[in-house]
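Only a single protein chain was left out; the remaining protein chains are all shown in position.
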Amino acid sequence: QTTLILGEAGPNRGARAVATQAFADDVTARTNGDLQIDIQWGGALFKADAALQGVSDGVADLGTIIGVYFPQEMVAYGIADLPLQNADAWVGMRATDALMRTDPSIAANLADQDLVYLGTFTTSAVNIGCKDTAIRTAEDIEGLKVRGVGAYGKVFNDLGANMVAMSIYDAYQGLDTGLLDCSQGYSYAVAALKQQEVMTSYTLMDWGQVGALGIFMNKFAYDALSPEHQQALNDAGVGMADTLGRLINADNDAAVQTMQEAGVEVITLDAAERDKLVARGAPYIDTWIEQANAAGLDGAGMLDRYRTLLAEFTAERDAQGYPWDR
Amino acid sequence: MDGSIIGICAFAAVIGLLAIRVPIAFALAAIGTIGTFVIFATRTGAFTPDRAVRPTTSLVFSNSFDLIHSYDLSMIPLFIALGHIAYRADITTRIYDAARVWLARVPGGVAMASVVGCGGFSAITGSSIACASTMGRICSPEMLRMGYDKSLATASVAAGGTLGSLIPPSVLFIIYGIFTETSISSLFLAGILPGILSLLGFLLTIFIWVKRKPSAAPAFTGVITGRDKWLAAVGAWPALALFGLIVGGIYGGFFTATEAAAICVAAAILIGFAQRKLTLTDLWESLRETCIQTSAIFLIAAAAKIFVAFIALTGVAPVIVNGVSDAQLSPVVLLAAIALIYLVLGMFLDPIGIMVLTLPLMVPLVESYGFNLIWFGVVVIKLLEIGLITPPVGLNVFVISNVVGKAVPIDRIFSGITRFLAIDVLVLILIMSFPIISLLIPNSL
């Protein structure tokens, strides 16, 4: 029996934690108890911005790595953070997972850093909530004080928003005192942090997601395992997308309901307005292609492949529904 | 070797090293590093030291670097600088002179004013360390100047600093809220009455102390006229203006608590220059003192972080919590056991480290007993705050010791702390026995 350590910077609560625990339990079940996973929550071993080195150096055997902290090292994974038009959590995760798992150049790039990809998460669709104002058009963003993240934040900035830097946990107070007009976020996170108490409107953007976060493994620890155990880890990694997809969709739906009950106006952004946002995001996609090329990867090719995968999983969902509904 | 045995040996080794006056930062970092190395070297069963070097060095680097490499903690050097600059610009002395004149009839009035000041300042900073380092720089030297007993002048501020996390805003409540999925705003509201209760407890401690030993707080002996009071109050305006600027700025939505530190330093410099009380040389000397102090404080905090990561690897925390969980205790005994666990861990580890190590296991246990998680959060934070002033590792005491330097040895601060601890335990028992103290405000809103 081998016990592997998994370093996770987040708490043991919420959909992602449940999916992480389900992954650990799944690994143990698939190996008949031979592999146990001891999860260290809350960044006890390393914080999110040291996770890559932590796993690569073997501080933990496995770890959750968030791509945005490592734009250079995790450039391939960063494809899942791009402001493409892909708001479905399950589709996004399965497409990202398929790309990461099958592209040999990505595997080689990770192996250079002593890493092996195991499975992916997502924060789900990016939306925006505001106090005493509402975003109904792309133009509404101009002049607002906004907390934004990643390329989405850059687009808000380009649209004339004044970016205020603060963590999602401080956004409640920021909105409450008027330091912030709007905060980028995810529906379940709004409810979990009770932001509906200080929001007056919440705009569903149907735009994209932040999906470059997932479980990676130290390559030496991985290579030391038997092929059967390696397979068990990989299979459990694929399963994570289904587990988290089911949980996060339910949480997001419940959160939107909570917001409505709290009197928050829930707005669905007009498709034409959404397309303006997508168009504004295009330069950042081009930048990513250049960065991927500079890292020795085929940026444009990977993007084509990723878009194809997104289309495939969208088609699968439309034809058969989500796996947990089948 | 069993990880939890390594963990317990490490606690003993830290006590041993501190007893032979090894600097706190070096003791924690050395034991944390050696322990981490042993764990990584023996993980496979055989002793493989060559495989332990890379993970060990990576762990010690990332934990210390990440602590220092922080935006939120930038408030600590800035608030320490504020203390130095305000002292040199005569801002703090004036408010203390005002306090002495106005509170001449109150035994230990200036110490009480300092603790109330800590309470007010804790409404600004989310962190006890920031609260203690700023107020320590401002209050303790002034009390020493007025001839206050050294223990009283330092321990009162170390204790008062613990209000920083109980009175909102509070980083510890935010982390607790994340780990329990409870409302952070409810937690903030729940902390208010216990915070005020603790504050009153500290005031009572000072009152009893000075009643029993009046020489600990020399009373103002001169004749005070109404005009003296008026002049003293007018002289204190810069300090009051600074306080108004911070509170108005944060609660008016102009800036965050982290940003407030920078704004305040800028304002204090402007006031100092405008009143011709501050020179460029003074300013630079203040900054040099600030940097030396900040660097010593962060070295301890970084070493404590390394030690926490090592303790996480040992798995000693789950062993303890599972032991309590398996014992099937009655609710009252369980609460007592939990209090004991947090107090013992609080002797060695920092509050955030303890929460990260224990909450994932503790919260399900507490939930299974049907306890209210908001109230339990207040209990946990109060316990962690007590840990900040208990020996051998009491971060608030180290901060005060660092700030007052040669004037007061650390043992004197700890000896003063024991008196505050006695009443703090009473306050804790009240908070634990009467959940309504915590829940009254969040439930009524």
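We call the chains A and B, going by the order they appear; numbering starts again at 1 in every chain.
In this section, a residue touches a chain if its C-beta (ideal position, glycine included) is under 8 Å from a C-beta of that chain, and two chains touch if they have at least 3 such contacts.
As a convention for this text, contacts and distances are computed from a predicted model.
Visitor: One chain of this complex is not shown here; going by its UniProt record, which of these names is it: "2-oxoacid:acceptor oxidoreductase subunit alpha", "1,2-phenylacetyl-CoA epoxidase subunit PaaC", "ATP-binding cassette domain-containing protein" or "TRAP transporter small permease protein"?
Guide: Protein name of the absent chain (UniProt record): "TRAP transporter small permease protein".
Visitor: Who touches the missing chain here, B:Ile6, B:Met143, B:Ala296 or B:Ile437?
Guide: Of the candidates B:Ile6, B:Met143, B:Ala296 or B:Ile437, B:Ala296 is in touch with the missing chain.
Visitor: For a quick check of understanding: of A:Val18, A:Val68 or A:Ala107, which residue touches the chain that isn't displayed?
Guide: A:Val68
Visitor: One chain is left out of this view; which of A:Val18, A:Ala111, A:Met163 or A:Ile285 touches it in the full complex?
Guide: Spelled out, the listed residue whose C-beta touches the missing chain is A:Met163.
Visitor: Taking the full complex into account, what residues of chain B touch the chain not shown?
Guide: Output for chain B: 17-27, 29-30, 33, 56-58, 60-61, 64-65, 68-71, 73-74, 77-78, 81, 149-150, 213, 254-255, 258-259, 261-263, 265-266, 284, 287-288, 290-296, 298-300, 303, 391-392, 398, 401-402, 405-412, 414.
Visitor: Which parts of chain A face the unshown chain closely enough to count as touching?
Guide: On the chain A side, contact with the omitted chain comes from 53, 68-73, 143, 145, 150, 154, 157, 162-165.
Simple rule for what comes next: only the chains that are shown with their structure count from here on.
Visitor: Please compute the C-alpha centroid of chain A, do the same for chain B, then give the distance between them in whole Å.
Guide: Chain centres of chain A and chain B, defined by C-alpha means, are spaced 35 Å apart.
Visitor: Residue numbers of chain A touching chain B in their complex, please.
Guide: Result: residues 5, 11-14, 38, 40-47, 49-50, 53-54, 57-59, 165-166, 169-170, 172-174, 177-179, 192-194, 197 of chain A touch chain B.
Visitor: Help me check something: in the complex, which residues belonging to chain B touch chain A?
Guide: By the definition above, chain B touches chain A via 40, 51, 54-55, 57-59, 62-63, 65-66, 71, 169, 174-175, 178-181, 183-185, 250-256, 308-309, 312-313, 315, 353, 355-357, 359-360.
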